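Here the complex is missing a single protein chain, while all its other protein chains stay put.
Chain IDs A and B follow the sequence of writing; residue 1 opens each chain.
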Amino acid sequence: MRGALLALVCLVAISPNAQAVDAASLDIKAHAGKVVIVDFWASWCAPCRQSIPWLNDMQAKYAARGLVVIGVNVDTERPLAQKFLAQTPARFEIVYDAQGRLPQEYGVQGMPASFIFDRAGRLVGKHLGFKNAGRDEYEALLVKTLNGEKE
Amino acid sequence: MIRKALSLALVCAVLSGCKTLGVEPWQRDILAKPEMALDADPLESALDDHIYFSKEASSGGRGFGGGGCGCN
Partner (left out) sequence: MAADSVAAAVGATEMEEKESSIGAALAAATCSLLGVAAIAPAQAQEVPTWQVDTAALYYGESDGRVKDASVSVNARRDFQDERFLSLDLSVDTLTGASPNGALAQGGAQTFTSPSGKASYSTNRDKIPLDDTFKDTRVAGGINWTQPFARLYTFSAGLGASSEYDYQHAGVNLGLSRDFNQRNTTLSTGLSYSSDKIDPVGGAPMPLSQMLDVGNLANRAGSKSKDIVDALFGVTQVISRTTVLRLNYSYSDSSGYLNDPYKILSVVDPVSGDAIPRTPAAGTTGPSSVYLFESRPDTRRKQALYGELKKYLSGKVLSLSYRYMTDDWGIDSNTVEARFRWPFQTGMYLEPTLRFYTQTAADFYKLSLPLGQPLPRFASADYRLSDFNATTVGLKFGRELGNGQQWSARLEYYQQTGSAPSGLLIGNQATRDQTPGLKAIIAQFTYRFGL
């Protein structure tokens, strides 16, 4: 089972725009050696109109240095998520979780929410909400994590 | 009578007794719809308030804040 999941995730890792099937859980260890941002978003989340383009920028800027962004969509109606993506495309991996199992597992406290994991797969940061004013600080944390510096 | 009802509402809302009420942050899809906002049409509400205040002896009551997507 884990092997199948691993294979699936690896497949997804190769094609950043591919739409993964509903995932029961995310295997961060599949991205060992990379810094991973897991971002929870939805079509009805107004700040996500800003957070998704910013994550696109981060993914593009730091992909070479080993950044992987995974967007977890929690829409219960898939067409709404697709309509949102048509207007605001995401240039990173999208995982669909209409059942809400992943946000439950991660303990999401608000929308949008993101979790940063370092290259060893440890959780090093959480972000609740998305403010334009906080982008630089967020990016600074990303760079620190990419550099392997401890907080 | 008003004070009693108000205290009850406040107590109910804030104390842990009512923590069972509500939804998870990722379950606010329906609440985020514009038609589910508590004052979905503020311009129309203001026009109605104006008419009824001119013709009756009562006014207002509506407030602000809460519901919706709960984002940020």
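Note that in this section contacts are C-beta pairs under 8 Å (C-beta built on N, C-alpha and C of every residue); 3 or more make two chains touch, one makes a residue touch a chain.
Keep in mind the model is a prediction, meaning the values are calculated, not measured.
Under the touch definition stated at the start, the shown chains contacted by the missing one in the entire complex are A, B. Chain A meets the missing chain through residues 43-50, 84, 87-88, 109-110, 128-129, 131-133.
Considering the complete assembly, chain B touches the hidden chain via residues 2, 5-6, 9-10, 12-14, 18-19, 21-25, 27-47, 49-70, 72.
Everything below uses one rule, namely that only the chains that are shown with their structure count from here on.
Taking each chain's centre as the average of its CA atoms, chain A and chain B sit 33 Å apart.
The part of chain A that touches chain B in the complex is made up of residues 40, 42-48, 74-77, 80, 100, 103-104, 108-113, 129-131.
In the complex of the two chains, the chain B residues touching chain A come out as 24-29, 32-33, 69-72.
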